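One protein chain is absent from this view; the other protein chains keep their places.
Going by the order they are written in, the chains are A, B and C; count residues from 1 in each one.
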Amino acid sequence: MYEKIKYRVYDILVETDDGELIDRIVAVFLMLLILINAVAVVLETVDEYSAAYGSLFHAIEIVSVTIFTVEYLLRLWVAPLNPQYAGRFGRLRYAFSLMALIDLLAILPTFLPMIFTMDLRILRFIRTFRLFRLFKLSRYVESLDKVDDVIVSKKEELLVTLVMISMLLLFSSSLMYLVENEAQADKFPHIPAAMWWGVATLTTVGYGDIFPITPLGKILGAFIALLGIGMFALPAGILASGFAEELSKRRRKDGECCCPNCGCDLSADFEKKTK
Amino acid sequence: MYEKIKYRVYDILVETDDGELIDRIVAVFLMLLILINAVAVVLETVDEYSAAYGSLFHAIEIVSVTIFTVEYLLRLWVAPLNPQYAGRFGRLRYAFSLMALIDLLAILPTFLPMIFTMDLRILRFIRTFRLFRLFKLSRYVESLDKVDDVIVSKKEELLVTLVMISMLLLFSSSLMYLVENEAQADKFPHIPAAMWWGVATLTTVGYGDIFPITPLGKILGAFIALLGIGMFALPAGILASGFAEELSKRRRKDGECCCPNCGCDLSADFEKKTK
Amino acid sequence: MYEKIKYRVYDILVETDDGELIDRIVAVFLMLLILINAVAVVLETVDEYSAAYGSLFHAIEIVSVTIFTVEYLLRLWVAPLNPQYAGRFGRLRYAFSLMALIDLLAILPTFLPMIFTMDLRILRFIRTFRLFRLFKLSRYVESLDKVDDVIVSKKEELLVTLVMISMLLLFSSSLMYLVENEAQADKFPHIPAAMWWGVATLTTVGYGDIFPITPLGKILGAFIALLGIGMFALPAGILASGFAEELSKRRRKDGECCCPNCGCDLSADFEKKTK
Partner (left out) sequence: MYEKIKYRVYDILVETDDGELIDRIVAVFLMLLILINAVAVVLETVDEYSAAYGSLFHAIEIVSVTIFTVEYLLRLWVAPLNPQYAGRFGRLRYAFSLMALIDLLAILPTFLPMIFTMDLRILRFIRTFRLFRLFKLSRYVESLDKVDDVIVSKKEELLVTLVMISMLLLFSSSLMYLVENEAQADKFPHIPAAMWWGVATLTTVGYGDIFPITPLGKILGAFIALLGIGMFALPAGILASGFAEELSKRRRKDGECCCPNCGCDLSADFEKKTK
């Protein structure tokens, strides 16, 4: 009986691929709960709402944390049924897996203030930290892997882009500091201030709180802004080739050596032709 | 005679591929009418124009809605001649097709205020809703499908990008709220306000109405702005591989197993070589 | 003798591929003259410079227009030597070619005010029009074709993108007008004003002269700004696949059916293998 319930729980919470109705209901229910939580955390910071619906927010919190705690404990309980976490220290290994840690961090912000006394500022930080619950959603977003894989496979090139961007930022900001410092000592007092301008310009955000006013500064700023275009073009180009490669790899796994244009099986074709 | 006219109408309005002159005249006339309508709706909101050319705008509206109503009824009348809508309930099934609904929604904003009494605000909303007529144009833009197909074929990856962007937005805005709330209580009073900053920064719009002023806030803002670059790079990369795939699929339909580089027929080539 | 000079001029001005030193000197000289002209037109509008170096600017203009006129007449004179413009009306056909018209438009702004009397405003417009001389440069930028070809080959998809952007702009601006008109009657008095906001937001320029202030307007604005990301992603994706295709086509012209990955000659490879 005990084992039967354990298998049933494992089936519902972990083995969600078999398309049972109950699996989907539980999944949708948990997803909705996570989203409601995020909305509550965000709206709670608005004074009007926290005054008017304070008790509602509190109720959502109590219910959510109870359910998430039960979910966490259940997942820990049934973990050894997963072949990956079977055997010695299986439950412990599961507890240190990424998803289990996310589940734990999702409930900690509620329990921590009960144990330790905290000043208001840290308390507010911890309350906001409940947004971390959103990461629990990653369990349900399947295509996340596809996009993730591409980013990981191109991490070297993306890193180089980041290094190039950082150096471009450092040099252009320092130059702008040298050029504008005298004319606008209040806006460009030192290089870190100029870097705030540099980020706003290279990312093309351009808040407009700080910009060059001297002719030389404007000419320099114009060139830097034009160089900033490459900052979007480089990662876009890298990721485009990454997604194209990923597609090829997935086809390869399917065991077919197929024509890249028409998708037909080249090998089969050759066999026919050469007979 | 009756049937002959029906076929002729069907030929002119629906079967526009045979390149008859009358087909094209009707199509161009309807397209122009749609565009004139859009311009009229936009300009009518300018007080000067609505005062000076009020009667002209009214005339355009009366003429347009008459023609669009006749067009709608004619299309409904001849719908069963289309094999897709032949047989039982054919006309009803057509009436619920996307293009028929668009045609209906294009004339409704004129008829609704005649039937129901409405306050001015809703009336203005409904008047603006006439812009919906622009969607009637989609009947004439053939390449729309190509672009549409690519977006649809990559909808999973684009959705994941949207999820990643949403989470990035939520986390960065919440962090910025925690950091800037004390220094700028009027600009960052709660997380939703910080999210307005987050959107303006991540999309690189940067109106400049709200931005961090504390050193920590600026450092955080700089990192978030740099991360925002990925928001453009990811969908661009996804769509680039999507357009490349689409091209392959179209070639495949042409029944050729062709070399991806030179377009020549590989199979034919092999045949020749292996003989 | 006369014919010999004519051939020599044709050789120097038109047949620049044979890499003679004199060809290159003439080309570089003309390019420099074009660039100096552009700089002069730009700097002449600055009052200080036009006061201080007025006579220099005048001298540049006189010299340039003389040389460009001689160049135009010489090109017209030798045009029939080009097989493309040989035979009847050859010179006339050349005179109406794109490059000849550009050459003509480059010198017209100087001659027109001599013939017609003009008020100051139009005169200033015509003076600025001398920038048109820059288009003469396109004769010397060879790779321009490559980029041009890609844009032309993808013009359908790019047009669809433009249509989608226009409709997105029209709808989002109209919605924003309905939402913000009451709160900011001075900033969103009519749809055209809202469209100025729409362009600034969808292109992520974000001057900050106009933006929503109501909560509903900000939510709407946030969604529109996020949609605006697609405006960069779509054309980038389209052009990426366009450049990839172009590369294939050029290889095809080289007469090789080559492996898309390694560039080696597949056909030759097969021949060897199947012997």
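The rule we apply is simple: a contact is a pair of C-beta atoms (placed from the backbone, for glycine too) under 8 Å apart; a residue touches a chain by one contact, two chains touch by 3 or more.
All values reported here derive from a predicted model rather than from experimental measurement.
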item	value
Contact residue for the chain not shown (choose from A:63, A:86, A:99 or A:163)	A:163
Contact partner of the left-out chain, one of A:13, A:42, A:107 or A:234	A:234
In subunit B, positions touching the absent partner	204, 206-208, 232, 236-237, 240, 260, 274
Contact set of subunit C toward the excluded chain (per top definition)	38, 41-43, 45-47, 124-125, 128, 131, 134-135, 137, 141, 143-144, 146-147, 150, 162, 165, 192, 195-196, 199-200, 203-209, 231-232, 235-244, 247, 259-264, 266, 269-270, 273-274
Subunit A residues that touch the omitted chain in the full complex	156-157, 159-161, 163-164, 167, 170-171, 174-175, 177-178, 189-192, 195, 200-201, 204-208, 211, 215, 218, 221-222, 225-226, 228-230, 232-234, 236-238, 240-241, 244-245, 248-249, 251-252, 256-260, 266-267, 270-271, 274
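Here is the rule we go by: only the chains that are shown with their structure count from here on.
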item	value
Subunit A onto subunit C, rotation angle from CA fit, given as a multiple of 5 degrees	180
Subunit B against subunit A, contact positions shared by both copies (same if over half, else different)	different
Maximum centroid distance from subunit A, chain identifier (CA atoms)	C
Chain whose averaged C-alpha position falls nearest the assembly-wide average	B
Multi-partner residues of subunit A (at least 2 other chains)	204, 206-208, 232, 236-237, 240, 260, 274
